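With one protein chain removed, the remaining protein chains of the complex are shown where they sit.
Right, chain A next:
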Amino acid sequence: MRARRETDRQGLLRQDGVLAITRRRAPVPGTEPGANERDEEDVFVAVFDDGSVAAFNGHVDLGTGIRTALAQIVAEELDVRLDQVNMVLGHTGRTPDQGPTIASETIQISAVPLRQAAAEARRTLLALAAARLGTEALQVSEGVVSAGDGRSVSYAELLHGAREVVPLSGAAPLKRVEEYRIVGQPVPRLDIPAKATGGLVFVHDMRVPGMLHGRVVRPPYAGLDAGAFIGNSLLSVERDSVAHIPGLVDVVVIGDFVGVVAEREEEAARAARELRVAWKAFTAPASLDDVERALRENPSTRRILRDTGDVDAALAGAARRLPRSYSWPYQMHGSIGPSCAVAEWAEGRLQLWSGTQNPHMLRAALAQLMAMPEARIEVTRMEAAGCYGRNCADDVCGDAALLSRAVGRPVRVQLTREQEHLWEPKGSAQLIDVDGGLDAAGGVAAYDFVSRYPSNDAPLLGLLLTGQVKAEPAVLQMGDRTAIPPYDYPAMRIAVEDMPPIVRASWMRGVSSLPSTFAHESWIDECAAEAGVDPVEYRLRYLKDARAIDLVKAVAERAGWEKRTGPRMKAEGDILRGQGFAYALYVHSKFPGYGAAWAAWVAEVEVNRRTGEVTATRIVTGHDAGLMINPDGVRHQVHGNVIQATSRVLKERVSFENGLVASQEWGGYPILDFCEVPEIEVLMMPRPEEPPLGAGESASVPSAAAIANAIFDATGVRFRRVPFTPEVIREGLRPVMQAEAKRMRRRWFAGFGGLAGGLVVAAGAAIGWASAMAPAKPPGADVFSAAQIERGRLLAAAGDCAVCHTTPGGVANAGGLALDTGFGRIWSTNITPDVETGIGAYSFAAFQRAMRQGIARDGRHLYPAFPYTAYSKMTDEDLLALYAYLMAQAPVRSVVPDTKLAFPYNIRPLMAGWNLLFHRPGAMEPDPAMPAEWNRGNYLVNALGHCGACHTPRNALGAERGGAARFAGAVVEGWEAPALSSLSRAPVPWTEADFYSYLRTGHSPRHGVAAGSMAPVVADLQALPDADIRAMAHYLASLNPVPAEVDPAPLVAAAAMGPRQGGSEGARLFQGACAACHGGDAQEGPEVALALNSNVHSDRPDNLLRVILDGIRPPIPGHGEMPAFRDSLSDRQVETLARFIRANFAPGRAPWGNLPQAVARLRATPAH
């Protein structure tokens, strides 16, 4: 029997057929004394009796490819093939605890014992082979040891039946660089084939038998982790609000932690969306509208990192002072996959599958959260979407653990995009004040640097939400990374104001080094320009580090650095071109820290001085990482750093509203896309003789200053606030440019109040009671012919009965739909033939009276929310057919709530007066002067279809107006029913063919998609034959003069560029949230160009806003599905987006004037 490879530490060490290199460590907290002696021994490398090797590292692969690089190191030192090595990363039961995977430490620091262990294993195996073969003159290749005489023995053979546990001495001889065959060679990543073919790799793909799906409902204090309200703001959770959801297993509430568990993922998602939770009001601690001010006002403690020379005296004596401030915004990891975890809690043990960056640290936090010993928790690290520091990967593990324990089954929790955006610990904002001066010769006299960086290690959210840990933010010393400039200035004072976070913030790629270097490298560039010296030459005067000097020179040469003594402002039309330089040695970890790879950038940019757009056109990056384990891996990391950093510098800023994070999706937090990616050249310094250095972050560090310096070269203007969005650039260039230039479908209530209402009271009181009609026995199924019933079915469809008489998901025509009106809530009635609760006791005469006069069988007046004013025009023959159909339905017992309007509207007899004034009962007579198709259309539109009920405005008493106002458009339940007459605002006129297409399919490619109240109407029209739809189209088209044909193509083309240019927040919201489908060809479905969309051209923003908020569920699948953005965009973002859409896609129309109010009003209108 072969040794088992997939086993925990203890299992590994308790079997034969294994060589293990181990190191003792302190026992895991919670381990019973003496219980697991072997659990106190870390294994670094194990060689098995089948020749395979397992190697263990406490760090994880965050998408950087270190799995491959570490395997190369092990294969090299052990002299085995790369494919013999299986790297086990970040597994609490198997790998050593080497701390979180941060600060580019994996290759530089945590790989050191791994390499030594591999060498130790090789030395042990060689000793075994020497004993076996009787000679010490041995060679190893691919795991086979050979003597000079042709005899050989493999590692596998040496380990048969053996159990060798060897302590890691650190003294085994390491290979010399010249002997390397695997390290230093470009090697394809080991993980990509499985990822490219859908293998089980990611934690998101983990499935455990019996697994349920969980979602969490987070508190409203989005993204905050400090404040007295945290963990104690929950008022109530209405479990009944989700009781109707099938598959719901549990609603779990612990303090402010709220989660739902269901059998199916979409059920859990729905439950999380619909669960009614009430929270206390809270006050966000600081307004982050002005981040710089918030940072200045945040309490802090000054820590001096370096103080050399007499800074104060040097400043006082400087020939020129250059006091400058540099700021950096809050930014996001923005992992493409929101965090996910699977937890299985059973019998006092917790098994977790996680995408964590720090499995051991997570285990300690989970032990605290679950009040159980660490030794009973096992964290298996699986791959996750790339994160660049601490995102929600750990938080979701806490969520999954709490939910699994509550339901006693394995639970998978998937955070939503919005939750990940809102709650991930952000990369912190940073503010740097530099005071400095130049001497008379243009040299640097002094450099006085103070940095503010409010960030810590972001405690596990579950600990805060459940109240187990008080939300009192720790102050960690994280603002000092690369705070000391790489230049040898004569007088220098470097200080950090250590401060707690303002919003949840923790380490993100480069930590505080990107902003610090932005300041260092922008400031020295300013000095060079002040001194009239080429910026590269100026830097070289102050650089003493030989490797830095080599790198700077090499990169300048490769990039074709153009020497200058000031900004060159090369212009071609509106485009200004520039080239900028920056250099950094990334110093990471606890101060004074370690240097990782050296990096330098030459950035080339184009600035459009009119639009403010900055395009990075070419980035040349030099990189010195010492020995590169996998040069391809290093190159890819440099590419990734360049692209991500360019994105951060040009585009990225977390927006805040009322102190809370407002960016919840990719429109609100745009990142660089393929069209914006610059040309990138990488110059890798060959230094195989030098120790390997971390490459995961360094290349991003010089980014901001290189780009800012290039913009200065192009424009002559310094930009000191990241990101360099078009607005910022336009604002900065303004002085230069100036110098150069010198559902309520039934809205009969509108206005039905006040004085007018009083009149009706008076008019109606005298005459308002109608008699009850005797209950009839429902007619049997055999009374009406099949043909009559079928005809009635079509009439019911054309008349949209089910639209109002059916609740979403309910039985057709059983009533109970609430119609919210300005006068109160009207409930639609049950029109199935149930005798007690429906219309089963209606004789045909009673039905006829109801349809023609609006009077129920019992004599009550019906409100004209029921469109009897239109139905009245139906022929007797059609009314009978409709009656036949309704009576042939299966009776459904369905008690609907009574409609109870407030006084005076509760006095139904008043309706008699209203009818006297406005209702003309009686069937419609055909117009002999018009063709049959027109007459049929007229009947369908005006009698059955009661189109005017929505599309014709009402008078003050709620009656449809006549004359020119017919079909002039109106607003119904927060939806605009647009004008069908010549008053239509559609940019391309509606033709008969357009009306036909819209009514038949639910969309017209030249106008839009039927949404809101119109969607169910089109769904019902599906039942009608084509001839009837054509008749309706014919009639509707006759309402307008024959329109002049408009070519839509130029309108569409003209609107295409705006989103792409991203010149405003609205444009960027559109580009990120909408453009994939609207113009981006990323979804199947009717492409209605927004430039043609009736809603965008309307006088009212209502329909556009409602579609943005609530999406579109089209009447016919495939005709215009759109997701709802209600939970993804703030009111302000919806308003900004709508304003952009109006300006860009309907440029001829005036801006909508009342957007903020309209958004607030429509958000408050429930979606039906």
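A few comments on the model shown:
In the analysis below, contacts are C-beta pairs under 8 Å (C-beta built on N, C-alpha and C of every residue); 3 or more make two chains touch, one makes a residue touch a chain; residues count from 1.
What we mean here is this: contacts and distances are computed from a predicted model.
The chain that is not shown carries the UniProt protein name "Nicotinate dehydrogenase subunit A", picked from "ABC transporter permease", "Nicotinate dehydrogenase subunit A", "Iron complex outermembrane receptor protein" or "Nitrous oxidase accessory protein".
Residue A:204 is the one among A:94, A:204 or A:405 that touches the chain missing from this view.
Residue A:1128 is the one among A:72, A:725, A:1128 or A:1144 that touches the chain missing from this view.
Contact with the chain that does not appear here is found for just one residue of A:264, A:564, A:618 or A:718, A:264. When the omitted chain is restored, the residue from A:572, A:740 or A:1084 that touches it is A:1084. Mapped onto chain A, contacts with the missing chain fall at residues 62-65, 188-189, 191-202, 204-205, 207, 213, 264-266, 270, 333-338, 383-386, 414, 416-417, 632, 636, 639-644, 647, 665-667, 671, 673-675, 677, 680, 808-809, 1072-1073, 1075-1077, 1080-1084, 1113, 1117-1118, 1121-1123, 1125, 1128.
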